[in-house]
Each structure stands twice: as C-alpha cells, then as structure tokens.
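The block that comes next holds chain A.
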Amino acid sequence: MKLIIKTVVKPGSTRANKTGAWRSFMPVFDHKLCSKCGICEIYCPEGVVNKLENGFFEPDYEYCKGCGICANECPKKGIIMVLEGK
Partner candidate 1 sequence: MKEIRIHGRGGQGSVTAAELLAVAAFEDGKFSQAFPAFGVERRGAPVMAFVRLDEKPIRLRSQIYEPDYVIVQDATLVDVVDVARGTKPDGFILINTEKSPEHFKMVTKATIKTLDATKLAMDFIGKPIVNTTLIGAFAGVSGIIRPESIKNAVMERFPGKVGEKNAAAIQAAYDMMEAQR
Partner candidate 2 sequence: MRHRMVVVEGSYAVAHAVKVCKPNVISAYPITPQTHIVEDLSQFAADGEMNCEYMNVESEFSAISALIGASAAGARTYTSTTSQGLALMHEALFNASGMRLPIVMTVVNRALSAPINIWNDQQDSISQRDTGWIQLYAEDVQESADMTPQLYKIAEDEDILLPAMACMDGFILSHVYEPVILLEQSLTDEFLPDYSPEFVLDPKNPMSFGAFADPSTYTEFRYKQEKAMGVALKRIEEVAIEFSEKYGRYYGGLLDGYMLEDAEIVIMAMGSVIGTIKDTIDMLRKEGERVGLLKVRSFRPFPADEIRKALKNAKVVITLDKNISVGKNEGALCTEVKACMYNNRDVLAPVIGFMLGHGGRDIPISTIVKMINKAKLVEKGIFIESEFADLREDLA
C-alpha cells in the first residue's frame, strides 16, 4: 500500500453531500408565470437551478438549501417559498 495519503481531492466531490436536507422552505416554480429570463438560475448560490428542455427552470431539490434568492429575485413573482413537509 502506498504510504502517501491522497492530499488532493477529486473535483466536484462535494456532490456526495446532499444539502437539500438543510432546507426548511422549498421554492416552488410556477411555470405559468415564468418568462424564462433565467435570473433564478444565475443567482442560485448552489448553482442548482437548471434549465429544462422546454426552457423553464427547476431547482435540484437534492441540493437546494431553500435560501429563497430565486423567489426574491424572480421579476414575475413566479417562485413561492413553501414550508417543507406541507
């Protein structure tokens, strides 16, 4: 066995850590109100609001921490924050 510890770590490996568990409020995206501007995607600190094939956006709830920036910044008020478990 190599004595050398892997002092380096693999890129993007935090994906093992599912931060969706941090969330107490979850953003719910209302596509009817969406203008597909993409601001929600830009300002997601987790980088987990993804563009769907149909041009709408959805967060990856495995990682979304529920910060609510997307809801706050949505110019159409098309994202609402809902208490988890409700």
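Candidates were picked such that all candidates are chains of the complex that A comes from, given by their letters.
Note that in this section a contact is a pair of C-beta atoms (placed from the backbone, for glycine too) under 8 Å apart; a residue touches a chain by one contact, two chains touch by 3 or more; residues count from 1.
Predicted model only: the values in this text are computed from it and were never measured.
Student: Of the candidates 1 or 2, report the single one touching chain A in this complex.
Tutor: By the stated definition of touch, the match is candidate 2.
Student: Using the touch rule from the top, collect the residues of chain A that touch candidate 2 in their complex.
Tutor: 2-5, 7-11
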